[in-house]
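All protein chains but one are shown at their positions in the complex.
The letters A and B name the chains in turn, as written, and every chain counts its residues from 1.
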Amino acid sequence: MEYFVIIISAIFVNNIVLAKFLGVCPFMGVSSRLETSVGMTGAVAFVMVLATIATYLIQYYVLVPLGIDFMQTITFILVIAALVQLVEIVLKKVSPDLYQALGIFLPLITTNCAVLGVAILTIQDKYNLPEAVVFSFSTAIGFGLALVLLSSIRESLELVDVPEGMKGIPIAFVVAGILSMAFMGFAGLV
Amino acid sequence: MAKKESTFLNMLLALSLVALVSSAVLGFVYEMTKEPIARAKAERQNAALRSVLPPFDNEPAKEMYKKAVDGDTLYFFPARKGDSLVGIAVETFSPKGFSGMIRLMVGFLPDGTIHKIAVLEHNETPGLGDKMDPAKSDFELQFEGKNPKTFKLAVTKDGGDVDAITASTISSRAFCDAVERAYKNLEITKGGAQ
Partner (left out) sequence: MNQWKNFTKGFIAENAVFVQVLGMCPTLGTTTSAYNGLGMGLATTFVLLMSNIVVAMVRNFIPDKVRIPAFIVIIASFVTVVQLTMQAYLPALYKELGLFIPLIVVNCLVLGRAEAFASKNTVWSSAIDGLGMGLGFTMALFMLGSVREILGSGSWMGFKFIEGDGMLLFVLAPGAFLALAYLISIMNKLNRKNA
C-alpha cells in the first residue's frame, strides 16, 4: 500500500516538474516535439533509476559509515555524470538511431536538476532501497507525463496566432503554469 | 589556447589532483563549520523549547531522552526550575500532513496539560495548512491549557474537540495526530507529579 502512495504522489500530487520545479530546463528545451519528448523520458527514466540506486548505496555504505556526509553533493553528481557517459556509450552501440534523435539532450541529463534532485530527495525522505526504486521510477513517469502534455500543447500552439512578445518561452511557461494548476487538483488523492 | 594533451596519464593526473585538492579544502571547511553548525542547531532547539515551556533553569537538551515510535523518533526534554519538574517538551511528528511530514514541539505541564505548541517543520500549503503555525493564525491557541485527558485531540468532524482550520482538514488532522502521539508517549520521569 505504501508503494501506491509513493507512485501516485510522485506522478500526480507532487509532480517533479509541475510541483517541485525540477527538470524544468530540458522541459523547456525538448518539449516542442512529441517524439523527442518520449525518447527523452526514456533516457531520463533509465538514468534516474540507476542513479538513485547508485547514490543510495554510496550514501549508506560509504558516506555515512565514513562520516563524510558533506561529500554527498560531489559524489552524487560525479556518479550521475559517469552514468550518463555510460548510457551514451551503450546507446551508441545498441540503438544509433535513438542516439542521433536525442542528440545534445543526452549529455544534458547530467545537469538535469531532476536526477540529482531525486537522488537527494530519496535520502532526505528516508526511503529504503525498494521504495527508492519505486520513487525514482514514478518520478520519471511524472516527468514524462508533464513533458508529453506540454509538447502536445506546444505542437498545437504553433498553429495558432500567439502575440509576438509571448512567442516561444513565455507562452510555454504560461501553459506550464496552467498545467501546474490543473495538477494541483490531484491534491487530496492520497 | 595551449592545453595539456589528453594522454591517459595527463587525464589521470589532472583529475586526481583536482579531486585531492577539493577534498582537502572541503575537509578543512567541514572541520571549521562543524562547531557553528552544531551551535546553530542547538540554538534553534533551545528557542523552540523556551517558547513552549514555562520558565526553567536547567538545560533540557542535556536531559533529553528519546523513544522510537511509529517508524520515527520522539524526543522528550524535561524542564526544571531548581529541583522540581516544571514541564516536558516533546518533539513530535505526523507523516499525515497534506504535503508530507510535519514536526511539532509540544510543551506539556507535569500533569499532561498542554502549555504551548510550536511548529518546527512543515510543507503545508501557504494560506491553508500553514495556518497551523501560531504566527499565522489562532489555531494553536485552542490547545493551550487543555489536558488531552478531557480534551479530545481530533477535529470536530471526527468527533473531537478541535476546531479545524477552514479548508485545511487534513493539515488540522495531522496536527492533532502529532499532539496525540506526543501525549500518548509522554513518560513523566524523575520526580514528576503523576
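Annotations
Basically, a residue touches a chain if its C-beta (ideal position, glycine included) is under 8 Å from a C-beta of that chain, and two chains touch if they have at least 3 such contacts.
The structure presented is a predicted model; accordingly, all values stated were derived computationally and were not measured.
Against the chain not displayed here, chain B makes contact via residues 1-7, 10-11, 14-15, 18-19, 22, 25-26, 29-30, 33, 36-37, 40-41, 44, 125-127. The chain not displayed touches chain A at residues 18-25, 27-28, 70-74, 77-78, 81, 110-113, 116-117, 120-121, 124, 165-166, 169-174, 176-178, 180-181, 184.
In this section, only the chains that are shown with their structure count from here on.
Distance between chain centres (mean CA atoms), chain A to chain B: 31 Å. On the chain B side of its complex with chain A, the touching residues are 22-23, 26, 30, 98-100, 125, 170. Residues of chain A that touch chain B in their complex: 14, 70-71, 74, 125, 187-188.
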